[in-house]
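With one protein chain removed, the remaining protein chains of the complex are shown where they sit.
Right, subunit A next:
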Amino acid sequence: MKVHVHVSLKPGVLDPQGRAIHHALEGLGFGGVNDVRAGRLIELDVSDDTSDDDLDQMCRKLLANMVIENYSIEKKVDA
C-alpha cells in the first residue's frame, strides 16, 4: 500500500522557504500569488495490514516535528 504523508509548517510559523519561493514567483512576473507555504511529501510503501495507528505513530515519532509541523496521511489506492 502506498501512503503519502504531507508535512507542513503549522499556520503562523514563519516559513522562510515559502517566502523565498513567493518572492521568486513574483520575480518571474506572476502577480496575484497571495502566499506560499512549502512542505514535504513523504511516500511510504507499507504492507497492506499496517494500522492507522502505526501510521499515526510514524508521523508523530519521526516524520513530523509536532512543535512546528502538522501532517496529513493519504492512502493511495493502487491503480
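The criterion applied here is as follows: a contact is a pair of C-beta atoms (placed from the backbone, for glycine too) under 8 Å apart; a residue touches a chain by one contact, two chains touch by 3 or more; residues count from 1.
Just so we're on the same page, contacts and distances are computed from a predicted model.
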Checklist entry - UniProt name of the unshown chain, from "Phosphoribosylformylglycinamidine synthase subunit PurQ", "Amidohydrolase-related domain-containing protein", "PadR family transcriptional regulator" or "Branched-chain amino acid ABC transporter permease"? => result "Phosphoribosylformylglycinamidine synthase subunit PurQ"
Checklist entry - Going by the touch rule given at the top, which residues of subunit A touch the chain that is not shown? => result 13-14, 16-17, 20, 61-63, 65, 67-68
